[in-house]
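Below are the structure tokens for one structure; questions will follow.
Only one protein chain is missing from this complex, and each of the others stays in its spot.
Chain IDs A, B and C follow the sequence of writing; residue 1 opens each chain.
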Amino acid sequence: MDLTLTEMHRALRDEVNAFIARHRDRAPRPGGGRKRPDRKVLEWQALLLESGYFGRNIPREYGGFGAPHDVIEVAIIADAFSRSGVSPGIHNQGISMLVPTLLEVGTEEQKRRWVGPTIRGEAIWCQGYSEPGSGSDLAAAHTRAAVDDGFFVINGQKIWTSSAHYADMMFLLCRTEPDKPKHAGLSYLLVPMNTPGIEVRPLRTMTGRAEFNDTFFTDVRVPVDQIVMGRGDGWQVANITLKYERLLLGDANKLQNRFEAIRRMMQEPRPDGSRLLDCAEWRDRLLRLQGEVMAARYHNLRLLTDQAEGVDSGLGRLIVKYHGTMLAHRLTSLAVDVLGSAGLAYEPQGEAAEDDPATTWHIDYMYDIGLIIGGGSSNIQKNIIGERGLGLPREPKVGRA
Amino acid sequence: MDLTLTEMHRALRDEVNAFIARHRDRAPRPGGGRKRPDRKVLEWQALLLESGYFGRNIPREYGGFGAPHDVIEVAIIADAFSRSGVSPGIHNQGISMLVPTLLEVGTEEQKRRWVGPTIRGEAIWCQGYSEPGSGSDLAAAHTRAAVDDGFFVINGQKIWTSSAHYADMMFLLCRTEPDKPKHAGLSYLLVPMNTPGIEVRPLRTMTGRAEFNDTFFTDVRVPVDQIVMGRGDGWQVANITLKYERLLLGDANKLQNRFEAIRRMMQEPRPDGSRLLDCAEWRDRLLRLQGEVMAARYHNLRLLTDQAEGVDSGLGRLIVKYHGTMLAHRLTSLAVDVLGSAGLAYEPQGEAAEDDPATTWHIDYMYDIGLIIGGGSSNIQKNIIGERGLGLPREPKVGRA
Amino acid sequence: MRFGLTEDQKLFDHSLRGFLSARLPLDVLRRLAEPGNGFDAGLWKGLGELGLQAMLVPEEYGGAGLGLLDAALVAEALGFHAAPTPFAASQVMALRAFQAAADDVQRRIWIPRIAAGEMRIGVGLGGMSGQTGRAALRFQGGRLSGAVDGLLDGGGATHFLVYLADGRAALLDADATGITATVRRSVDRTRPLVDLDLAETPAVELLEASNAPLQVAARVRDAGRVMLAADMLGAAQAMLDRAVAYAKERVQFGRVIGSFQGVKYMCADMATMLEPCRAMVWYAAYAQDAILEEAAIAANHAKAHLAEVTREVARLATEVHGGMGFTDLLGLHFQFKRITFDRQVLGTSERCRHDAAVAQGWIGA
Partner (left out) sequence: MRFGLTEDQKLFDHSLRGFLSARLPLDVLRRLAEPGNGFDAGLWKGLGELGLQAMLVPEEYGGAGLGLLDAALVAEALGFHAAPTPFAASQVMALRAFQAAADDVQRRIWIPRIAAGEMRIGVGLGGMSGQTGRAALRFQGGRLSGAVDGLLDGGGATHFLVYLADGRAALLDADATGITATVRRSVDRTRPLVDLDLAETPAVELLEASNAPLQVAARVRDAGRVMLAADMLGAAQAMLDRAVAYAKERVQFGRVIGSFQGVKYMCADMATMLEPCRAMVWYAAYAQDAILEEAAIAANHAKAHLAEVTREVARLATEVHGGMGFTDLLGLHFQFKRITFDRQVLGTSERCRHDAAVAQGWIGA
């Protein structure tokens, strides 16, 4: 255990803070992610990459900064951006999920072709996993791709493709070997979204917004080399991507940011001059959550260390998604209660409405349930934790119900 | 809905209160149940029976008071004894579980023979259900009874027999039809505990006390007419008994008594003069539990009405054990926290120690977990609620693991 | 003598639910909810024909003279179907305010109009309810100035009943001079919140015939809290019923998902939490009319407890539906948001529990 800052760490911290102070006017609003990055976002991203505050550990040959892994450095940078409220750069599915997957199992050519444009925000990816009939049971995917003259020809339907309406590319899980057993018949393809035969229809959720899409494939042709690993390896690759998705979904920095925002709300005087933080029953509720968020943060530091040292955290990693999404929902539950009836006003359609903290908390209160369900529902997570994490036996197989 | 008191109800209330005031010196300490009732307990029980404050709705020919069912009357009597802190009579497994079972499916002769002595506290029963290999899976019982010359000859072992060391009788679930399927091979026998071949060994629990026993059967002979319903009907009879056990375990009056006791603790001034009830975080915790206890109490009134009207409450009844035992444990959790370190002193062996509220709360805190497990664990309860209460499909059968 | 519904109550409940079920299929609900003002003239008329607007009104004023338990059954059914119509404030709280604090003349004028369904009354309790938002009113020379936020049942209202800090209540005509009513569409599209800005608005009536106006206001508030508890009960029951039905149908991993203990236990947990709530709501409603010494305690605990339980049920029922539960498609979210709305208005759980402690004399007001 060594969390003391070396001279170099102190220098980095000062440097990041100075960077933020000097350039914060050039930064876009934090958040976003529901639209294609605009020029301001792209320029900011380029500046962050060049300064080593984004993609810090990604090798230079793939467009990153190429610094060696250092947990404290990563924590220092995240902390400085979080406290200042300045955008830490783009976080989308391509960056958080596809890039680490390619770095882990992609070919040299795939890494050179895709990592750079993706982390620069130029190539936007969406995820083609879930289907109407297979939500939790991803490996039951029916979308099929038959080989014809050097091309995969894709037919089928995906749902929950979150940025399909403006994405350039999709990483797609589909069935290429229909004669093989369920898990062995899948492949992981990289599909340009402008390929003829792809139709994207917006999917409205309980929040009132259309954060997701249905995506339909009719004879969509992609060259056979647009595959990660080999034919029939799709389930393996998809699980690597899911691993990164689940870490993203349980993100401790997000929990910390939320907690701080709620604390600030409770510290603000209400119309009658009193503060909710002075009411012991409310304060205790906040404190309980603070304790849980702290545990999540320190746990995250432990995982980052494991990652830097090339150690698989095992159980410690497997719990993150379930733990983080449930805790996030409990945080937003407190937030909406703090807002009381004043938080109910809600106009989700307008761009401006998203700046209203009350509206945002209520969107999050619902969206969090989507995150509990998405990326492997809580029950799926508990299966994984129990079976892979604790070594408990699987549910016995039964015949078709 | 009619909870208004008629003139007759008011008269009953006054009468009960007057009875308590007049006779309270003759009443034994409430609780007990870990020893054979002594003369004082038996005399008090006789007085309650004769006055119609116990066994009120049991027909006269079986030794009860024979009053028609009336929810309000039952509530009035329970409430008066609860508020006064005076013993409402004996509650043991014979009275709460065997008597209603016999009244439901026993023969006329069985009712005449056993109900009276049992409710008078003269005949003490213990329950022979669980076995070392079959805790949750009761129907897997291996204890067998073969017929020989007009007798069942019993061999095997039961655990969790709670008053076996002083009981007169056991109601025993055992396998009499080894060739039939699991659930169809059982019978429900009434076994005198003084029959040769029965050995009782105390079983110490986590509380430090021996509230239960292991009971061993070696060639124990009971006449073949000592059976409730017929051979192979044991699982059906056992389930009737379990129904009453589960209502007993989730008892709303007990929850209410506990809540009131904790409220009184929190209202008492501490050494520094402050009261825990004035600390909003503690008060809110108590209030949350008060709300839950209220829901349980009103729900119980609803069940009593159904019972009086001969309606099966279905789901409403099936949830009682799980709901009540979990809530009870949360109540004792608050109680031990209220006591703080002062509650830790613990001498469970002495008789006097049981008068110490601190000790008692810590015993209950652990014993409550036993009650969550016993009488069908929470998982078993959730299966029952889901399958019988909500009509969800059963777990598919699989071959031996 | 018995704790349960009468045959009459069961029949009425049955016909009301039949009506709502036929009248509010999902596509109609979507259309009615879109404007978000919580009022539809056709639905209002139909509910009037079923007797909803006159049910609590004493017979002498042309009503059915029923009690709050009957009203709770209505609120539960409205919550179950997420019906976008005024009721809790307009037909229950406002009527109770008139009964307890109006003088004879006022009663004779207004109560028959309520019974006839001619009035829809948005009610604002301001700070007394524990709601957040503005609540600063001046009453002088028969005119009201200032602002009060978050009136209930204020969409499509003909009148507003607003409480002053001293417990008196002023009845305003929705079309009066100096009145600006902002109807705020809420998370729950089936009911809005209304903010009033008042500039020398003339009061039609002032309800001040009670000797204990603050106590009367608290009773009106408690009646409203019971109605919201019942509404939450209905909405949560609908979500549970649908989750159970979905779990019996949906197949994953080659099995109906309800056969997995994971899903089964979620349903069992919901049922275990929710089932005792029904008796609690009944009791709390009944107590408002018949067991006055327990009325405040029961009402406050019912609101708080239902809010806690139904929040869990709302989440779990959505989870059982998986991704589909999170979409707009199934319309499950109407009940989800109904629960959210009920929880947040007329005081959050913490506030209601605080009021329950006050009602028991544990602490000062």
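Definition applied: contacts are C-beta pairs under 8 Å (C-beta built on N, C-alpha and C of every residue); 3 or more make two chains touch, one makes a residue touch a chain.
For clarity, every value in this text was computed on a predicted model and none was experimentally measured.
When you scan B:Tyr62, B:Phe152, B:Trp282 or B:Tyr298 for touch with the missing chain, the hit is B:Trp282. Of B:Gly185, B:Gly291, B:Gly374 or B:Gly389, it is B:Gly374 that touches the chain left out of the display. Remark: the omitted chain is touched by one listed residue; of A:Ala46, A:Ala184, A:Ala210 or A:Leu277 this is A:Leu277. Against the chain not shown here, subunit A presents residues 1-4, 6, 70-72, 267, 277-278, 280, 283-284, 287-288, 290-292, 294-296, 298-299, 301-302, 304-306, 308-309, 315-316, 319, 322-323, 379, 381-383, 385-387, 389-396.
Panel shows subunit C; residues 260-262, 265 of it touch the chain omitted from the view. Although one chain is not shown, part of subunit B still touches it, namely residues 130, 134-137, 140, 159-160, 203-206, 208, 270-272, 279, 281-282, 329, 333, 336-337, 339-347, 362, 365-366, 369-370, 372-374, 377-379, 382-383, 395, 398-401.
Note that in this section only the chains that are shown with their structure count from here on.
Inter-chain centre distance (subunit A to subunit B, centres taken as mean C-alpha positions): 51 Å. Of all residues in subunit B, those that touch two or more other chains are 280, 283-284, 393, 396. For subunit C, residues that reach two or more other chains under the stated contact definition are 255-256, 259, 263, 350, 353-354.
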